[in-house]
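With one protein chain held back, the other chains of the complex are shown just where they sit.
And now, subunit A:
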Amino acid sequence: MFAFIISRLLQALPVMLTVALLSFAMFAYVGDPVAIMLGQDYTIAQRDQLIADLGLNQPFFVQFAKFVVNAAQGEFGLSYRLSRPVAQLIVERAPATLELALCAAILALAIGVPMGVYTGLYRNSWLSRFFLTFSLIGVSLPTFLIGILLILTFSVWLGWLPSFGRGDTVNLGWWSTGLLTWSGIKALILPSITLGLFQLTLIMRLVRAEMMEVLRTDYIKFARARGLTNRAVHFGHALKNTLVPVITITGLQLGAIIAFAIVTETVFQWPGMGLLFIQSVSVADIPVMSAYLLLIALMFVTINLIVDLLYYAVDPRLRIGRGKGAH
């Protein structure tokens, strides 16, 4: 088990290094940090001094190694735009994005899985058809349009929910949460729906397809032939067997939710990492952009590891197989 985690971490290393190389290349070759930092008036001497200070005259590999070492310690330098440490900016923004992503993911799972089970079991009921039609909308409408439609309905027309921002937040140490105030929770609703809707419909369709597949298997027929209740057959035997693919896709989608929070955060002016990234892109604030890129890569890698561990927990065949392999 421990060896398995270590080996997965080692496999993740090249991925992270590749992404680091990309963000470093962006750092080094896109835009001109020296020009940005010096402003309009400077002497050649000042310029050379800054280049030496930033280490930009050193060989590529030395610079890259420095970048990696710094990045591993969370050092990404100063934001060009805000002249504050990038790490600090990201730490400030991360809770907003993570809370939003988590709410969206929980929403997608808590509604998507039951809807998938229902439509898989009762393929021809009118409710299933309604769900399927609804899921087509979720899949085909672009996120920003869903966000705007929700704002139009619930903020502009009905005036029930706020259309932008996080509402009031409470600080728990460095973590600022919107989950503890009424206005914070109200502010979370529309962005979570917007961000989670695509994932919800995806999970629903996946669970439905897997359910239909599993219900055809011999072990389900045998479970029925043993006289087990429908509940035990459907929610015990069948649903458990659909879990492996559902975990994979959900894990990947969680990464996608965090990565694609950019659009939702922009629509709702949500003060998270995605909004920070978009604002940084418009002024070529390279340190922030490269830090964000690395962070997203790190999240994908972490989520993949968690997914693998969940497989392990769900499927005994993997456990035994791996156990034998280790000897």
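The rule we apply is simple: a contact is a pair of C-beta atoms (placed from the backbone, for glycine too) under 8 Å apart; a residue touches a chain by one contact, two chains touch by 3 or more; residues count from 1.
In the analysis below, contacts and distances are computed from a predicted model.
Hidden chain, UniProt protein name from the list "ABC transporter ATP-binding protein", "Carbon-phosphorus lyase complex subunit PhnI", "Nitrogen fixation protein NifT" or "NusG domain-containing protein": "ABC transporter ATP-binding protein". The residue touching the chain not shown here, chosen from A:R8, A:K66 or A:R224, is A:R224. By the touch definition given at the top, subunit A reaches the unshown chain through residues 217-219, 221-230, 232, 236-237, 240-241, 314-317, 320.
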